[in-house]
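Excluded from the complex is one protein chain; the other protein chains are retained at their positions.
For chain A:
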Amino acid sequence: MKLWQTMKLAWLNIIGNRMRSFLTMLGMIIGVASVIILVSLMESMTNEMLNSYADMGVNNITVEIHGRNGNPVLKEEDIYDYVEKHKDTMLGATPNITFTGSVKFGGKTKDGITVTGVDESYIKIMKRQLQAGRGITYSDTAIRNKTCVIGSYINNTIFNGKAKPGDLVYVNGEEFKVVGVLKEESDSSEWSKDNCFYSPYTTVAKLAGMGTISNYLFFAKDSKLVEEETKNLQRYLFHTFHSTKAYSVTNMIDILKEIKNQQKLMTSVLAGIAGISLVVAGIGIMNIMLVSVTERTKEIGIRKSLGAKRKDIMRQFVLEAGTTSSIGGVIGIVLGAVVTTKLGSVMGMQATTSIQTALVSFGISAGIGILFGYLPASKAAKLNPIDALRSE
């Protein structure tokens, strides 16, 4: 008997027992939907996270000097020299130090603002655009001017969006002059690039009580060069400090890789747990198929007496189980995708189900149907035609 005929037969049996077929599918629907929702939300969260990290610059290499007593230090001139020597691959470098403080303007105070100390090259290298005013200048850093350049998040939350050059703000009680306002770059949210408050690094170092600069940011010309340049920097720093413990060099790509790995692990654990429900659904299908074989013993006998071979009967029942669970799988995928989108919007992120996830889920649901349909089908195929015909 042809495969197509068998599929038609399976379909007729499924719609002939609509209620039962639906209840059998229900386990698969719920199982697949929960796998889809978990995996999709996890993937979407990862993507959001990766995007926001990538926003911070995939070309950046961060150098942190732990500098112990008596060790030589790394001065600003050293890093500029280094960049000069590697100008084919390096775009630049800047001291990069931060402290957290409260910012006050007019009657408004906002705590927990990260003030970042950078040099005059930073804003240009990061390709940030000014909406008004100017950036940090060499003279700002040279004479430790208390100037600042602010992003749209700070502008919106503290200045009601009306910040302009010349405004005076207080950072931990110290008066700073706004010299530049940056254009909105992403969505002005707290976790975006728009939450920034830049000042000359010399000023920030003094306020934070740092004697020497211990954090630098290097910029590679291309993200493909980051790995190589990270190694070069490590070599250079080892040459300077003679100990790997005196410094650390990290880049965004490593961090992104690490996040991806963590999330992958997390996703597989969650999918595995949800996957158990798929096995339960499979057992449900097996159960119903066993009942179905018992109920349809007479039919099997008739078919066998008319010349159905074992493989014909086998195929009929395996396909019926496979089709039932595939239909359940498809419904589950659609349901899961819809719920994912809704949940995503409630959680304030764009959550979608990838085609890959949907295809894998479909494959698994079909596979489970076939796997768990196998036992009942082989029971049916092995029935003795005489006994089967005699049953009522």
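Following the convention adopted for this analysis, a contact is a pair of C-beta atoms (placed from the backbone, for glycine too) under 8 Å apart; a residue touches a chain by one contact, two chains touch by 3 or more; residues count from 1.
By definition in this document, contacts and distances are computed from a predicted model.
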Subject >> Among "Putative ABC-type transport system, permease component", "ABC transporter ATP-binding protein", "GntR family transcriptional regulator" or "Fumarate hydratase class I, anaerobic", UniProt-listed name of the chain not shown >> reply: "ABC transporter ATP-binding protein"
**OP:** Taking the full complex into account, find the residue in A:Lys110, A:Arg144, A:Arg310 or A:Lys379 that is in contact with the omitted chain.
**Re:** A:Arg310
Subject >> Identified contact with the non-displayed chain, of A:Lys2, A:Arg18 or A:His239 >> reply: A:Lys2
Original post:
Hey, which chain A residues sit against the chain that's not shown?
Top reply: 1-2, 5, 12, 16, 298-299, 301-312, 385-386, 389
